[in-house]
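Excluded from the complex is one protein chain; the other protein chains are retained at their positions.
Here is subunit A:
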Amino acid sequence: MSDKKFKVQVVTPSGVVLDREVEEIIAPGIMGEFGVLIGHTPMLTFIKPGIFSYLENDKFFKFAVGSGFCEVLKDAVSILVDAAAKAEDIDINEAKAELQALEQQLAQIDPAADPVALKAVSDKVKLAQVKVGLAS
């Protein structure tokens, strides 16, 4: 199996979240989910908030990721996102509270006046939704 493995890194501004040798990944790309196996064509694409998962020793592990982008090389994948959280580390109550707070924040933003903030907060809301979904 080991010859089929490739390196995957998930990096956020607060540090490297994941750095492992895996067999397969599935990432939430802007044009739909995509899977990567070893030997994939080099590619650069966006990541939208969603579930990123990787296969290691025939088991899937899941992460909630925020928006960012992804660089795929033949033998390595780097995922650069604003935020990421491992499924097992997510506390359901915390995630719910976070989602609620963010939804309130979102409701207060005037979409016409501040489109940048709207985008930023709605991205966070989506990430929080993913987190709640993963934890429950």
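Assorted remarks:
In the analysis below, a contact is a pair of C-beta atoms (placed from the backbone, for glycine too) under 8 Å apart; a residue touches a chain by one contact, two chains touch by 3 or more; residues count from 1.
Simple rule for what comes next: contacts and distances are computed from a predicted model.
A chain of the complex is left out here; the name its UniProt entry carries, from "ABC-2 type transport system ATP-binding protein", "aminomethyltransferase", "ABC transporter related-protein" or "ATP synthase gamma chain", is "ATP synthase gamma chain".
The omitted chain makes contact with subunit A at the following residues, 11-16, 29-31, 41-46, 68-69, 71, 73, 78, 80, 82, 116-117, 120.
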